[in-house]
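So the structure is just underneath, and the comments pick up after that.
A single protein chain has been removed from this complex, and every other one stays in its place.
Moving on to chain A:
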Amino acid sequence: MDFVNQLQRKFIDYSSSLHREGIVDDQFTQLRKLEDENSPHFVMEVASLFFEDCEKLINNMAIALEQKQGVDFKQIDECIHQLKGSSSSIGAMRVKNACIAFRSFSDGQNREGCLRCLQQLSHEYSLLKNKLQTLFRLEKQIVAAGGSIPRVH
């Protein structure tokens, strides 16, 4: 059980580091609380939905911003709104913040700013993805080791 304990400790440390670094916020904890026997992989499920959604939206925006003749800022705005909504739903704080910055640029029809923000956004996104995937891996390991995932209070 030592191994499981170790894993669990690691999991807790890792998850609190995510909080500390501001990658996720309280909402993520709330989501974790929603996991129960009926839906044990609720967070993972939501996260994967989010990743999927996010990649699509980022791609869309990148294509839209590539357009030499007239960027469709309305489309970008919609994408950003979507992304912001979903990121705040899963509690991806840094992605959400990046979205907010992005939004202000797209409102100002600032293509350069948007491009910079898009870069920032994809950076944040990949960071989040990495971190969360690591977390999920840990989770899986714990489960595989026969332990229970530590509940957050």
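In the analysis below, a residue touches a chain if its C-beta (ideal position, glycine included) is under 8 Å from a C-beta of that chain, and two chains touch if they have at least 3 such contacts; residues count from 1.
Keep in mind that, in the parts below, contacts and distances are computed from a predicted model.
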item	value
From "Distal membrane-arm assembly complex protein 2", "histidine kinase", "AP complex subunit sigma" or "Transmembrane channel-like protein", the hidden chain's UniProt protein name	"histidine kinase"
Option touching the unshown chain, where A:Phe50, A:Phe73, A:Phe105 or A:Tyr125 are the choices	A:Phe50
Contact partner of the left-out chain, one of A:Gln27, A:Asn60, A:Asn110 or A:Gln141	A:Gln27
Residue among A:Asp36, A:Glu66 or A:Glu112 touching the omitted chain	A:Asp36
Selected residue (touches chain absent from view) among A:Ser88, A:Gln120 or A:Gln133	A:Ser88
Contacts of chain A with the absent chain, listed as residue ranges	26-27, 30-31, 33-34, 36, 38-39, 42, 45-46, 49-50, 53, 78, 81-82, 84-91, 153
